[in-house]
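Here the complex is missing one protein chain, while the rest keep their positions.
Each chain carries a letter (A and B) given by its place in the written order, and its residues are counted from 1.
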Amino acid sequence: MTPQLQVENLGTWFYTRHGIVKAVDGVDFHVAAGETLAIVGESGCGKSMTALSLMRLIPDPPGRIVSGAVKLGGRDLLKISEEEMRKVRGNEISMIFQEPMTSLNPVMTIGKQIAEALILHRDMNRQQALKRAVEMLDLVRIPEPAQRAREYPHQLSGGMRQRAMIAMALACNPKVLVADEPTTALDVTIQAQILDLIVELQREFKAAVILITHDLGVVAETAHRVIVMYAGRKVEEAAVGPLFAKPLHPYTAGLMKSIPRLELMRGEERRQTERLQEIPGIVPPLFALPAGCAFAPRCPKADDLCRRERPTYEEKQSGHWAACWHTDG
Amino acid sequence: MGAYLVRRLLLMAVTLVGMSILIFALLRMVPGNIADILMDASGNDDPKEKARIVHDLGLDRPVTEQYWQWIDGLAHGDLGYAFVSERPAIEEIAPRIPISGKLAGLAIVFAILLGVPLGVVSAVRQNTGLDYGLRVLSLSGLSFPSFWLGLLVLMASVQWFGTIPIYDADAHGFFAQVKMLALPAIVVGFRSSALIMRLTRSSMLEVLRQDYVRTARSKGASNASVNYDHALRNALLPVITVIGIEAAFLVGGLIVTETVFNIPGVARFLVEAIRWRDYPIVQNLTMLIAVVVVTMNFLVDMAYMVLDPRIKFG
Partner (left out) sequence: MTVIDHNAALARAGANVTGWWSRTLFFARRYPLGAVGAVIVAAFVFTAVFADVIAPVDPTATNAKYSLAPPSSMFWLGADFMGRDMYSRIIHGARVSLAVGAGAMGLGCVLGIAIGLASGYLSGWVDLALQRLMDIMQALPLLVLAIIMAASLGPSLRNTIFAIAIPLVPSVARVVRSSTLSLRELPFVEAARAVGMGELRIAVRHVLPNTLAPLIVLATAQLGSAILVEASLSFLGLGVPEPHPSWGRMLSESAAEYVRTAPWLVIWPGVAISLTVFGTNLLGDALRDLLDPRQRS
């Protein structure tokens, strides 16, 4: 499989009064058509900033993409002009956001908001675009799509709104879909439906999906491959099977302990998992990272080496990478 | 909706009744009444004469009775008689209302035409030289006393035309009147335009930070489309509030501007009446202003309901 999207050495820094914050610090990954890559980590680990960097939607100032390449269809998205980038957004690469309530324009009807992308990228006139918007709403299984297209976001339930967001993101049949915590703001019962919908539509549209989440349960259900991020860097990467079978990085292991195993395997009727509280401590402020391994202060296995030197990121087993000095023990 | 309206209208009524009591009480606190001022002016200090005037005007009756008489009259559409001119107060006030009304209307139109576009430009070009320039301009609008601005306009007019603009009560036709009132309207409206501009700017900046603006960008919308299709419509909602309230609060600017430009409107009349302790005029004019303010507030709320799809039946 040739990768649809190839990201190399991506670096996104924020310039704050406390100093430089390396929100994304030299991250590489790739994702193929029809594949789902999950990027996992606690809040503040840089996963959302990675997503926004792909779209070139980092607020500047204070943020800047300082290095790297984002290759899509033979082009480096970081090199093209802003005007060309606009033709890419919503067309070749599109995004679903966490909060369907605040991410939809409150004074614009659902139909118009979906039609907007079509008018911009598909040369449709208003009527054609609105008609297609209704079809998209039908596709994401919203009942009475013609009626819903005329309604405003506040008139829809949370789940409906997220379906509408998905319809909006897929309207132009993008090559890459970035879903940033698409189910976090939703009720547990709705979460599974939305995930099923994303998986199903991915098959239909053959899109490459980058799923950003803090919830390993979601990962187990939907992803093919997983990247675990901590403090702006990758700490582990593997296919879903091997990762869940034997996590190599203590951070990943810690994340996993925070979900009940049994329910994870069944994948259904999962209770809302708590926000990964079983790892002691918090993500350190990114402007004050320790010299060695960023996870060392919270790590049960940490020793002097960890605190002194940053572990190299290497392939520990075939297709299974990690950055830790103690993967053997 | 119905319950909300009833509650809202009741509150308005309470406010207006309270206002009538407040104004009435304040005016009865005033040191000296019209009799003193009339006697002063005529150089006559015969206490009998003064007592006669006080009695004729009913000022010797108990305050509660005077208050009741006023309210009872208001309820029957009778505003009483002006002390100074001894004509029915309504005849004194009514012809002056359209003059101030036109001036205020023109001022607010000017303020909107100037304030909204400049506010948007200022926000979109945030922290550029243009933004700084416009912010200084809008702050100066809030800093210059409008009577001074009026005097400067008069001075410029003397300099360039050798004369000052004179209010002509016989000007008829739309354009003749607009032409006559344009300068004072700009002077009055400058402050409002500055307020509208600042609010439009901050409201725009607030909206531009919202998630749905990011969503629009993620769809590939251009800057122009993001600014005008997505942001402006949301940003204008709070601006409407300020326009509505400013339209009513324009009276403050009218008072001094009508004085500077010698325009015989209600605002200047209020100050004259206060100087003469002409209670019926002051009371009724103040109530009129309060009614306008309260009504504008009400209309703004109603406009919100119509324009914001989220707000329904409060």
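Methods note: contacts are C-beta pairs under 8 Å (C-beta built on N, C-alpha and C of every residue); 3 or more make two chains touch, one makes a residue touch a chain.
For clarity, every value in this text was computed on a predicted model and none was experimentally measured.
Taking the complete complex into account, B:260 is the one of B:226, B:260 or B:281 that touches the chain left out.
Interface note for the absent chain: among B:151, B:240 or B:299, the touching residue is B:151.
When the full complex is taken into account, the listed residue touching the unshown chain is B:142, out of B:94, B:142, B:171 or B:307.
Residue positions on chain A in contact with the hidden chain: 15-20, 61-62, 64-67, 78-79, in rising order.
In the full complex, chain B touches the omitted chain through residues 11, 14-16, 18-19, 22-23, 26-27, 29-31, 126, 132, 135-136, 139-140, 142-145, 147-148, 151-152, 154-155, 158, 164, 202, 205, 248-252, 255-256, 259-260, 262, 270-271, 274-275, 282, 286, 289-290, 293-294.
Note that only the chains that are shown with their structure count from here on.
Separating the CA-averaged centres of chain A and chain B is a span of 53 Å.
Of all the residues in chain A, the ones that touch chain B in their complex are 55, 57, 86-91, 94-95, 97, 99, 102-108, 116-117, 120-121, 152, 154-155, 165, 168.
Considering their complex, residues 210-212, 214-222, 225, 229-230, 233-234, 308-310 of chain B touch chain A.
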